[in-house]
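All protein chains of the complex are present and in place, except for one that has been dropped.
Chains here go by letter, A, B, C, D and E, matching the order in which they are written, and residues are numbered from 1 within each.
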Amino acid sequence: MKKGIAQYEVGEQVDLFFLVKSSTRGIASNGKPFLTVILQDKTGDIEAKLWDASPEDEENYAAEKIVKAAGEVMTYRGRNQLKVRQIRPANPQDGVRVADFLEVAPLSREEMVESITQCIFEMKNSNIQRITRHLLNKYQNAFLEYPAATKNHHEFVSGLAYHVVSMLKVAKALADLYPSLNRDLLYSGVILHDLGKVIELSGPVSTTYTLEGNLLGHISIMVNEIGQAAEELSIKGEEVLLLQHMVLSHHGKEEWGSPKKPLIKEAEILHLIDNVDAKMNMLDRALEHVKPGEFTEKIFALDNRSFYKPTI
Amino acid sequence: MKKGIAQYEVGEQVDLFFLVKSSTRGIASNGKPFLTVILQDKTGDIEAKLWDASPEDEENYAAEKIVKAAGEVMTYRGRNQLKVRQIRPANPQDGVRVADFLEVAPLSREEMVESITQCIFEMKNSNIQRITRHLLNKYQNAFLEYPAATKNHHEFVSGLAYHVVSMLKVAKALADLYPSLNRDLLYSGVILHDLGKVIELSGPVSTTYTLEGNLLGHISIMVNEIGQAAEELSIKGEEVLLLQHMVLSHHGKEEWGSPKKPLIKEAEILHLIDNVDAKMNMLDRALEHVKPGEFTEKIFALDNRSFYKPTI
Amino acid sequence: MKKGIAQYEVGEQVDLFFLVKSSTRGIASNGKPFLTVILQDKTGDIEAKLWDASPEDEENYAAEKIVKAAGEVMTYRGRNQLKVRQIRPANPQDGVRVADFLEVAPLSREEMVESITQCIFEMKNSNIQRITRHLLNKYQNAFLEYPAATKNHHEFVSGLAYHVVSMLKVAKALADLYPSLNRDLLYSGVILHDLGKVIELSGPVSTTYTLEGNLLGHISIMVNEIGQAAEELSIKGEEVLLLQHMVLSHHGKEEWGSPKKPLIKEAEILHLIDNVDAKMNMLDRALEHVKPGEFTEKIFALDNRSFYKPTI
Amino acid sequence: MKKGIAQYEVGEQVDLFFLVKSSTRGIASNGKPFLTVILQDKTGDIEAKLWDASPEDEENYAAEKIVKAAGEVMTYRGRNQLKVRQIRPANPQDGVRVADFLEVAPLSREEMVESITQCIFEMKNSNIQRITRHLLNKYQNAFLEYPAATKNHHEFVSGLAYHVVSMLKVAKALADLYPSLNRDLLYSGVILHDLGKVIELSGPVSTTYTLEGNLLGHISIMVNEIGQAAEELSIKGEEVLLLQHMVLSHHGKEEWGSPKKPLIKEAEILHLIDNVDAKMNMLDRALEHVKPGEFTEKIFALDNRSFYKPTI
Amino acid sequence: MKKGIAQYEVGEQVDLFFLVKSSTRGIASNGKPFLTVILQDKTGDIEAKLWDASPEDEENYAAEKIVKAAGEVMTYRGRNQLKVRQIRPANPQDGVRVADFLEVAPLSREEMVESITQCIFEMKNSNIQRITRHLLNKYQNAFLEYPAATKNHHEFVSGLAYHVVSMLKVAKALADLYPSLNRDLLYSGVILHDLGKVIELSGPVSTTYTLEGNLLGHISIMVNEIGQAAEELSIKGEEVLLLQHMVLSHHGKEEWGSPKKPLIKEAEILHLIDNVDAKMNMLDRALEHVKPGEFTEKIFALDNRSFYKPTI
Partner (left out) sequence: MKKGIAQYEVGEQVDLFFLVKSSTRGIASNGKPFLTVILQDKTGDIEAKLWDASPEDEENYAAEKIVKAAGEVMTYRGRNQLKVRQIRPANPQDGVRVADFLEVAPLSREEMVESITQCIFEMKNSNIQRITRHLLNKYQNAFLEYPAATKNHHEFVSGLAYHVVSMLKVAKALADLYPSLNRDLLYSGVILHDLGKVIELSGPVSTTYTLEGNLLGHISIMVNEIGQAAEELSIKGEEVLLLQHMVLSHHGKEEWGSPKKPLIKEAEILHLIDNVDAKMNMLDRALEHVKPGEFTEKIFALDNRSFYKPTI
C-alpha cells in the first residue's frame, strides 16, 4: 500500500492529496479568520490550520472537498499537526475521487455477501430464514456501504457488514462449542441486530444521525421492521417475537438502550458476541498506532482506558 | 355502600361472600396440608388460613372461586387476618357474581368513553387524530376493562381507561396554562402511552404478563402498532414519528425502560403527567387505610416511603 | 418589540446599546492584553473581543457598564460573535438605563402580587395563612426582584415571583382535579418553597451565591425562617412542622439537596409542580432560539439533552 | 458482673429476671395464639415463644414489663432461643426495676458532664462558647439519657452523651496533631452534631422516631435550634453560620442526609471523627460476641460485612 | 442414566438413597424440634422436613451423611418438597458411597488433563509455558477436583477444570478468528485465572470460603503465586507482569473485585470468555429444569432474570 498520512513521522515533508473531513472557521487574535481543517486519506487523518482564510478559501476547503497539500508534520499537544506550506483544491486533471480517501472494510462486498448468504442458507427454520432474507434484501445496498457507528468501532465504509460477518464467525464457533444454542436464532440475531442503522444513520460519509435515528434509535426501528416483514410474509409464530426480542435486548441493559434485558439464551450470547467483536475492532485499531512498550490514547468507549502493547 | 372487609375492625365478627384472590398450599408442622387464601371484596382483601385442607378444599377454594366465610378479624404481624370459623363455596342460589367482588374505576365506561372521545374530537391535526382514533377503536374493549398495571397503581378493573381520563384532564389544564404545548400531540400521547398494556397483560382479573409482554413490553408493542396504523391509514409525515417517540420515551429514562429519553417538549410533559396521576392514585389509596396522625405502610413504588396523614 | 441582538443573523450589521454582562482580560499571542466581553440586551447576549485593550478600556468595558457597539455578527464554533468595528461607553445624553437591558418576567409586579395575594386570601387554615403572609411581607421586595436561580431556569429579573405565580396556577388546576389535596398546604408550599433564595443569592443582577447560601442553602434557610415566624406569631401546631417539611423536601431526594424525601402527599405534588414549571421554562427558552426541524443546544439541567422542535 | 443472658451457652438452664423488649402475637398452625417475646437484661437479649397465649398473658408479657423466666437455651437458625419452661410477671417483692435491665454507657453521668464541661471551658471564642453552653443546658437532661440511635451504634441509655465524650477525646488528639484546626469550632461541632436527637427520638427506652424526627430529622432540628439560640443570646457573626454548617454537613454527603457537603475543614474532620467513633462502637460490640478465629454476624450499617476476630 | 430426584413429578412416590446436603434444626409450634434437610443425588436436590427429631436423628441426618428415604413429592411455595414417609441412615451393606451422589463434570479427568496439556504444549513463549506448567503441577490434584464456585456456575466436582477446558476451546476459536491475539498469553490467562480458588475454597464437597479466601480472595492469592513461581524458576521479564495482570484484571472492573481494569487486549478478551462460559453454564443448567414455553426460576447471578425457553 502507498505511504499515507499515518505513516509520516514528525519532521517529515508531506505532499499528498487529501479529503477534507471537516472545516471550522475561527477568528485569530489578529482579528482575521482562519480555518481548522481535518485532512484524511485511507490511512488516517491530520489537523491543519489555514491562516488568513478568505471566503473563497472557506468554500474551497469545506468538508468533503479534495485538496492537495504540502508541508511539514509537527507535533502539538501530543497530536500531529500539518504545518501547511502550500494547498490547492484538486482539479479534474488530478484524477482523484472521494472513494480514494475513505477507509473501507478489509473484505470485499462479494466476500461479505457470500459469507452472510451461506449462514442464511444453513438455517433450518424457514420462518427465521425468510424474515432474515427479506430484510437483508430490502436494505442490502445500504447494509453493504454503511459504517457500524459514527465513531468508536467499525466507523468505516462497509463497517456494518464487516462487523456482521466477523460476528457470524464467532457465532458459528460458539454454536459448535455449545450445542444447546439455537443456531438459527443466533445467526439471524447477528444479521439483524444493527440493521436498523441503515435508517438511524445518514450514510457512509460524514455520518450523522437522522431524525428517526434520534427519536427512535436503530433498535426500535428494526423491531418495527421485523414486525412489518412478518406481516408482509404472512408469518405468524413465536419466531417473530423471538427475533424482535433478540434485536430489542442486544444492548444488554436498560441503561444501554435496550428496553428489555436478554431473556433467552441466544439473546444473552448475541450481546456478548457483539461486545467481543466491537472491542477487538476498537483495540486493534488503537494498538495499531502505538509501538510495543507504549500505551494507546484513552479510548472513550472502553471506560477511557489506555491499553498497553506488550513487548513480548 | 355496603360494609366491606376493609371496614371491619380487629375483634369484629365477619360473615360475607368473597372472591378467592389467590390460594397457596402449605404443609403444617403436624404434617398436614393447609391453604393460605386471600379473600377479596370490592373494598379490599384479607388473608385466612384453612387448616387440614382436603384435596376437595383445594379445588373449592382455588383462585377465582366465590366463597362464603364467617369468622373473626384478628391481627398478625401488623396485618389483619381472618380466623375462619366456617367457610363454604358459593352456590347458584346465592346469586353472586365475580364482578361483585372486583374493585372498579369510579367512573362508568360511558363517562370515560365520552371524555376521551371529546379530546380526540378537539384535535386539529388530522393525522394525529386518525391514528389515535384508529388504535383506540382497534383495542377499545380491552382498553375499557384492563387495569393500568398488575400492582402499584390503578390495579383495578378499567384502571387503564380511568388513568387515561385523569391524565387527559391534567393535560388539558397544563395546555391551558402553557400555550406553547402542542395540544394534539399531548392528548394523543396520553391516550396511547399505555395502550400496549392490553397486549402486555393477560386481562382484567388475576392479571399476569403475556409472553409478548415479557419479551417486548408495552412500550415497544405500541410503537409497532403506531407504525402499522400509519401504514394501514396511508399516513406519512413527522406525526407518526413524533407519536412513536412520545410512547417510546414516556418512562423518562433508559433505566426505567424507555430506550430514548424524551426529546420533544410534549414527551417530557407526558412523562410528568403520568407521574402525577400514578402517584396521586397510589397515595390516595394508601392514605385511605390510615387515620390522621398515622403513617401508611411502606409503598414500594414510592421508594418504600411511609407517608404521613396530617391531622389538620 | 424593538429588534434586539437575538434577532440579528450572521452577516448583519449591528449598531446598538448593550449592558456589559461580564468582561475578562486575556493576553494575546502578540503579548498584548485583550478583553472578552459579553454584551447583553433584553433579547439575549453575544460575545465580542476587544483587542489591544488599554487599562482605560478595561475600566470602561467592565461588567455592568453600558456601551454602544457597532460591528458585524459572525459565527465562531457554532456560536455568534460580534466583530466590533466601533465601541464607546454610553454617556448621560444617551438616556439609557441598566433596567433597559435586563430580561424581566412577562408579568408586571402588580399582576404577580395580586395573583399571590388571592391565593393567600383563599386559605382557610389561619395558621398557614398567617405564616405565609408574614414571610412574604418580610421579604416582599427582594421576592419581587430576584431571579429563581443563577442559571438553568427563570434566571431573569422577577424570575422567582414569576415561577411562583406559574406554579400557583398549576397547583390550583391540580387541586381542582384531585380534591383530596389540601389546598392551603399546597399553596403555601408553592409560595415559600424557594423564598430562601432571597438570602441564598446576591440579588437580581450578576447573581452569585452569598456565604449563607453556600454554607446553608435556601432550603435550610427557609426552614429556619418558618420556625422563627411561628415563634414570632405564637403559632403552635402541626401546621408549622408540615410547612417546614414541604420546603425541606421539595427537591424530592437526598441527592438533590432535600435532607428528607417528601412524606406527605402535598409535598410530593409540590416537587412535581416545581419540576413541571422549571422544565417548561427551560424548554420554552431553549426552543425559542431554534427553527422547526432543528434541535436545541444541549441543556445541562435536562441531562444534557438536545430537544427537537417539530415541524407540525 | 453477674452472669447475664449473653453468657449462657446452648444447653444451659436459665432462671433469670428479664425486661420484655418487644412482644408480638401470632397464630400457630393449631389455630391458637402465641407470643414471640424478646427478653433482655443488661448483657443482651434472647427470643422466646410463649405458646397458647391467653389475653392475660398478652398483657403480662407486653413490652416494658419485667418477668421471671426459666428454661433452656437452644439454637434456632443460628441464633439462640430460650425454650421457656416457666414464666411469671415480676412482683413488687422481687425488688427489680426497669433500670436494672437496660444497658448503659460505661461512664457515669458525672464523668461525662465533667468531660464536656471542660471542653466548653477551654473554648476561647465566646460566641461559640455561649451558644454551645446554652443549648447543652437547654437539653441537658435528655442529652444525658438518650441513646445515640435506635440501632446500629451507641443504642443504649446515655449512648448519645457517651458518643460525644468519646468523639471529644478524638477531636482533642487530632487538634493536638494538626494545629491548623480551629479547636473551638471542632469541639462545639462535636457537642452539638447529634443533639437534635433529643427531639428526633422518643426517649431512652423502646426508642422510636417522633413526628418531628420523621418530617425534619435531627440535623434540621438542630440547625434551627442554633439559629434560635443565637437570637436569644443576641449573637451575630459568622460563628452562628459556621456552627449551623458544621451540624448541617456532618453526615458528609447529600445521599446520607446532609443538604450540604462539608465546606470548612473542621466540618470535614467532624464527619470523620463521627465515623471513627461510631464504627469503633459497632465493631467492639459485634466482636464481643465472637471468639478469636470467628467472623461476626453481618453488620448492616457496615455494608453488611462480617468482621474477623484475629487469633493473634 | 438412572432416574434421579430431578426426574420425579409432584405426586410420584420416591424410594431412593440420598446424600444429606445440609441439615438445620428448628422448633415447631408444638415446641418440639424438627429438621429441615436438603437431600441430593446426582440429578438435583429436594427439601424435606423431619418432625419430632430426636438428638439421634440430628446425628444420623447431619450434612454429608447418606440416607434412604421414601415418600411423596409435593409442592410448597412453588418448589418441590419431599413428604417423608420413611427414612433411615444407609449402612455398609447398601454399598453406596458419597461420590455416587455428587454431580460431576461431564468430562473425565483424563480428557481434561489432555486438553489442557495440549494447550500448554502449543505455547511458544517458554517463560509463559514454564510458569503455567509449574503452577498447574503444583495444584493439579485440587484443580481437578474443586468446583469453580460455591454457587452460581460450575458448582460441581471438577467444575473448575471443566470451566477452564471449555474456556480454552473458546479462546482457541477466538484466536483463530482474531489473529492479533497473543495465543500464549490468552491460554495461560485462561488456565491460571481461577486457579487461586483451590486456596480460596475449602474443597469439592460442602464448599465454603477459607480464611485466606475471605481476607485475600482468589485473585490476589494467584497473583502472589505467579510472582513466587517466577522467582523459583528464576524467570524475569514482562511475561510475569503480564500474567499477573491477566489474573488481576479478569473480573473486569473494580466493583467486581479486580483492583485494575484490563489494560491489555488479551486481558479484556479473557474477561469476556469467562463471561461467555459462566453464563452458558448457568443458563443451560437453569433451562434444563423447565419445559419449552416456560420461564426458569430467577437466576441471582444474572441480575435476577427469569429466562424463557422457546418452543421452536
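Please note the rule applied: a contact is a pair of C-beta atoms (placed from the backbone, for glycine too) under 8 Å apart; a residue touches a chain by one contact, two chains touch by 3 or more.
Everything numeric in this text was worked out from a predicted model, so none of it was measured.
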Need the list of shown chains touched by the one chain that isn't shown. A, C, D, E
Among E:Ala142, E:Leu177, E:Leu216 or E:Ile235, exactly one should touch the missing chain; which is it? E:Leu216
Give the residue, chosen from E:Ala63, E:Leu233, E:Leu263 or E:Val290, that touches the chain omitted from the document. E:Leu263
Chain not shown: contacting residue from D:Asp15, D:Asp284 or D:Glu297: D:Asp284
Tell me, which residues in chain D touch the chain that this view leaves out? 125, 166, 169-170, 173-174, 176-178, 180, 182, 185, 237-239, 242, 261-265, 268-269, 272, 275-276, 279-280, 283-284, 287, 295, 302-303, 305-312
Chain C residues touching the omitted chain (full complex): 24-27, 29-31, 211, 214-215
Tell me where the left-out chain touches chain A, residue by residue. 28-30, 34, 49, 51, 74-77, 81, 83, 295, 308
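One rule holds for everything that comes next: only the chains that are shown with their structure count from here on.
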Chain C and chain A - chains in contact with each: B
Of all chains, the one whose CA centroid lies most distant from that of chain E is C
Would you mind telling me which chain pair, B-C or C-D, is linked by more contacting C-beta pairs? B-C
Report the inter-centroid distance (CA atoms only) between chain D and chain E in whole Å. 43
Interface hub residues of chain A, defined as touching at least two other chains: 211, 214-215, 238, 242, 263-264
Examine which chains touch each other and state the graph shape they make (line, ring, star, complete, other). other
